[in-house]
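Yeah, one chain of the complex is gone here, protein chain that is, but the others are all in their spots.
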Amino acid sequence: MDALEAASEPDSFVWIGLYEPTPEEFEAVRVELGLHELAVEDAIAAHQRPKLEVYDEDLFVVLKTARYNDATETVEYAEIQLFIGANYVVTVRHGEASALADVRVKIEKDLERIRCGPMAVLHAVVDHVVDDYAPVVAGLDNDMAEVEDAVFDANRPRGLDPTQRIFKLKREVLDLHRNTEPFLEPLARLASGALPGAHPELTTYFRDVEDHLTRVVGAAAHFRTLLSDALDANLAIVTVRQNDDMRTISAWLAIGGFPTVVGAVYGMNFDNMPELFWEYGYFIVLAVMLAVCFLLYRRFKKVGWL
Amino acid sequence: MDALEAASEPDSFVWIGLYEPTPEEFEAVRVELGLHELAVEDAIAAHQRPKLEVYDEDLFVVLKTARYNDATETVEYAEIQLFIGANYVVTVRHGEASALADVRVKIEKDLERIRCGPMAVLHAVVDHVVDDYAPVVAGLDNDMAEVEDAVFDANRPRGLDPTQRIFKLKREVLDLHRNTEPFLEPLARLASGALPGAHPELTTYFRDVEDHLTRVVGAAAHFRTLLSDALDANLAIVTVRQNDDMRTISAWLAIGGFPTVVGAVYGMNFDNMPELFWEYGYFIVLAVMLAVCFLLYRRFKKVGWL
Amino acid sequence: MDALEAASEPDSFVWIGLYEPTPEEFEAVRVELGLHELAVEDAIAAHQRPKLEVYDEDLFVVLKTARYNDATETVEYAEIQLFIGANYVVTVRHGEASALADVRVKIEKDLERIRCGPMAVLHAVVDHVVDDYAPVVAGLDNDMAEVEDAVFDANRPRGLDPTQRIFKLKREVLDLHRNTEPFLEPLARLASGALPGAHPELTTYFRDVEDHLTRVVGAAAHFRTLLSDALDANLAIVTVRQNDDMRTISAWLAIGGFPTVVGAVYGMNFDNMPELFWEYGYFIVLAVMLAVCFLLYRRFKKVGWL
Amino acid sequence: MDALEAASEPDSFVWIGLYEPTPEEFEAVRVELGLHELAVEDAIAAHQRPKLEVYDEDLFVVLKTARYNDATETVEYAEIQLFIGANYVVTVRHGEASALADVRVKIEKDLERIRCGPMAVLHAVVDHVVDDYAPVVAGLDNDMAEVEDAVFDANRPRGLDPTQRIFKLKREVLDLHRNTEPFLEPLARLASGALPGAHPELTTYFRDVEDHLTRVVGAAAHFRTLLSDALDANLAIVTVRQNDDMRTISAWLAIGGFPTVVGAVYGMNFDNMPELFWEYGYFIVLAVMLAVCFLLYRRFKKVGWL
Partner (left out) sequence: MDALEAASEPDSFVWIGLYEPTPEEFEAVRVELGLHELAVEDAIAAHQRPKLEVYDEDLFVVLKTARYNDATETVEYAEIQLFIGANYVVTVRHGEASALADVRVKIEKDLERIRCGPMAVLHAVVDHVVDDYAPVVAGLDNDMAEVEDAVFDANRPRGLDPTQRIFKLKREVLDLHRNTEPFLEPLARLASGALPGAHPELTTYFRDVEDHLTRVVGAAAHFRTLLSDALDANLAIVTVRQNDDMRTISAWLAIGGFPTVVGAVYGMNFDNMPELFWEYGYFIVLAVMLAVCFLLYRRFKKVGWL
């Protein structure tokens, strides 16, 4: 807690990092820094949506970190919460969020930036989290391409209908949207420089992050539209295939049907059926059968039913 | 009515709780407190949408409480109405709304909060109602998962098409949206602290409730999109199955069709059909039949029609 | 026209009611009251969308009245137009609009309200018209329930496909939206109290009407979404039924097909077919046929094709 | 060009009408009146979207005129451009736009209106163009009704699928929207009276035109929704018909299939088939065949497959 005292000196601040704190662990920090009761409730509960709350002169920020899991083709989310005061930063991580050690090292080296105070830390963390969305978008983009190939694969094997995969991917995309889009508005507020603790030098940097996040949100919306179309396209393709198959089947049925009908007629047991007694009756009928079958075959080939 | 007199003392207020009052019961309260005629009409009628009305210096608030019924997979709604004046709170419950006794106990203990006046009661009730949406969302989320499993169940039994369930669930989700979304705007007004009777300490708390409600409304929108997709996915899956089935059927038709055609030909009664008199004619034909059937079977197996 | 003179006295106004006036009839009123040329054009033409126009110090209001016709399951619309000046109200009715006699009686009794001037009449008429939307919504709600039952009726008789009914109902719902939604904005203006002739006591009452109209418009939007889903659900259900039917048919085809193939084989006329001369050949074949048919039947029953 | 000099006198203006001018023809006018370079580029090129541009103290307005061609069921668009200065109006027509001679005659008679200056001409032209949208909407409305009848025609002849017509009509409706909707915003600006050259007496008249255009745009949006539904409804209806047809076909297949199976069995050539030698064997079998066929027929009739 000496650090906190040190932080009370002008132009200095302390950064406290916690990982899934117990209520007791958190209580010490809360009392020392006078964090707002509501923010603390949120910090222990996790499962927030991204947001930025202003409590008097302090900020409470919730961020969602994302990681693309290639094996399961899912995106895994974790949560980082930040309490930003005049002379302190508290970061609380929930789930397998990307470690913030890199961010810390980076910001400690950047002396000029660190002089902007706790807001510089906020920027560094937000920038880090938003940059980590890029591989997620790339991973989903790759899945999109695979799904599309599957939809338009002419020789798609039985049982490999891409519907379920499209649906799953759509859910991933919707989740990405849900976990990123609500932070656009807080970033706009940060970029406007109107929040307590704002530093004029940082507004441009926050606007840059906003621009990156806009691209991520735009990509999610883009994927969403394409996946809806992929679902429709898949249905259309299966319907077309159904029609093609039915035509093929019907053509063969017609080809096989003619000899059957003729066979049924000459298989009747009437006494007086003159053709039956012709010497070449059978051969004539056989020839007619084959000729008709061949003509039907050619005809169906021509109109594209075979 | 002594309570009302007590309430006229400075810094004190009275809380009157009514359950489905008759017009007569309500009249006494109305006259004593000078409630607005229009709000009273609403209070007796029920079946309002959530809203907040300002009548001069008083507020009239309508809230929808929700409870998930697991047996019927439906959400049941009830209504709480609040009249908030400078020194009184009147709560009117319609239907099986969650009892407010817990809220009362809780707020009576929180002395600091109660000093904020009737608005503290409003916050406590709204907070309570919005917190109760969480299990509803969880229940619907669970139904979503079941519906999804049903859609993608490869061995779905006959008669277990999930279409009707999807439709029903969609209606539940739309109802949840209708009963929650309109209260976002009143909450924003309460959080802005610009309404009569607003207390600066409470704005943060109302913003917290607004954040919770935003999550509920977001979940409803999310479910809605997924259910539309589930309907589409289900259609696609049935169409694919239809095509798979038709291919299977056609393959067997072809396999059974060949011997039938041959049988029809050699079942003709022509006198002069030399093959009929060959010693091994029948066996040759039989062997050809079986061979062709086997080849067809292998071929269909290979292209995935069987 | 004496009434008009009377109306020129302070604090009094005249209410003139017209039903589908001829241009000549209207001219007299127009000249006397100095109505705006454009409003007059509209008043004679009818078939307006709901709107509120401000001409200098006067208002021109167009309202659509609605009535649900249970026999045809349609909603019938008529039009009421109001000219509101400082000391006159002119109501013009087109079509079978609900008569305004009730409104007149009611407002004449309410002395306090009538002192608010012509705007009180406007409120009374608007309130009356909007209240009349409630049975329309109820009627459409009832149709919705019937359509839904028809969609999910497992034993729907041939020719009773609900598609056309869904489509018709959707058109009714869209019409309701078209005839009600545009009046929300005028009501908001009336509730804001910023229009000429506004009376502070009436703003609350106009907001109450706005709230009612919001519910009607919300219901129309709700119906619209559900009808789109019903159309999709119906398609899915027919597609599923198509698949179920095809499976049933195919199963019977297979059961009937086996004896046919066997019959075709043993119906061949080869001289040397040893089985034909076995004493129990026929009975063996017959037994095999029946056994296979029974096994097929059991199998199809088990996998749900029958 | 004397007219132009005359126009430089106070309270007078000149109206120049051009039809598809060559750049040279236009140059003379441009130089004389000092039209803005960009507006001139647009005036020669045509194929603009409707818009209103303010160049210093002058207005440049682009309007789309529409005409419904009943024979082709298409809407044909032409373009009118107006340059509005303090003391001149230049109208440029491209394509078979409705001639403006009527407008000229009308406005020249209306002395009071013409005193409002060039803006009165703008109003007259815009009013004329927007009024000409009414028959277009009526024409499309008529097509809508025909399309709808075609969709729900139970005995629709082969090859008369309305899909293409729906699609074409939708494109017409989208075009109507594209050519009318962008002018709503300019009309709102004209009605606000805030543009250079605005005359207080005209704002009401522009608002009236805006109201008419709103109705046209609303009708286009309405048609668009209904056409999407018509496409969906048509698909549903064809799918239902497909199912009905398949049931009919299957029923007849079953009825014809039974005698075939029996015939195949008794067509076998076994030596020892006792039934064959019964005196009434054939008649019994025939009777059974007919009875079964009749029972099947009745059963299918009952369940609605026939």
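Order as written gives the chain letters A, B, C and D; numbering starts at 1 within each chain.
Methods note: contacts are C-beta pairs under 8 Å (C-beta built on N, C-alpha and C of every residue); 3 or more make two chains touch, one makes a residue touch a chain.
Remember, predicted model here, so these are calculated numbers, not experimental data.
Asker: Given that one chain is not shown, what are the shown chains it touches?
Answerer: The omitted chain makes contact with A, D across the full complex.
Asker: Taking the entire complex into account, which one of D:28, D:138, D:286 or D:303 touches the absent chain?
Answerer: Hidden-chain contact among the options goes to D:286.
Asker: Touching the left-out chain: which of A:104, A:158, A:247 or A:299?
Answerer: A:247
Asker: Considering the entire assembly, which residues of subunit A contact the chain that has been omitted?
Answerer: Output for subunit A: 148, 151-152, 204-205, 207-208, 211, 214-215, 218, 222, 225-226, 229-230, 232-233, 235-237, 239-240, 242-244, 246-247, 250, 253-254, 257-258, 260-261, 263-265, 267-273, 304-305.
Asker: In the full complex, which residues of subunit D touch the absent chain?
Answerer: 36, 38, 49, 51, 53, 55, 157-159, 161, 163-164, 166-167, 170-171, 174, 178, 228, 231-232, 234-235, 238-239, 241-242, 245-246, 249, 252-253, 256, 259-260, 262-264, 266-269, 273, 275-282, 285-286, 289
Everything that follows uses one rule, which is that only the chains that are shown with their structure count from here on.
Asker: In the chain contact graph, what is the shortest path length, in steps, from subunit A to subunit C?
Answerer: The fewest touching-chain steps linking subunit A to subunit C number 2.
Asker: Two or more other chains touching the same residue: where does that happen in subunit D?
Answerer: Those would be 267.
Asker: So which chains end up touching which?
Answerer: A-B, B-C, C-D
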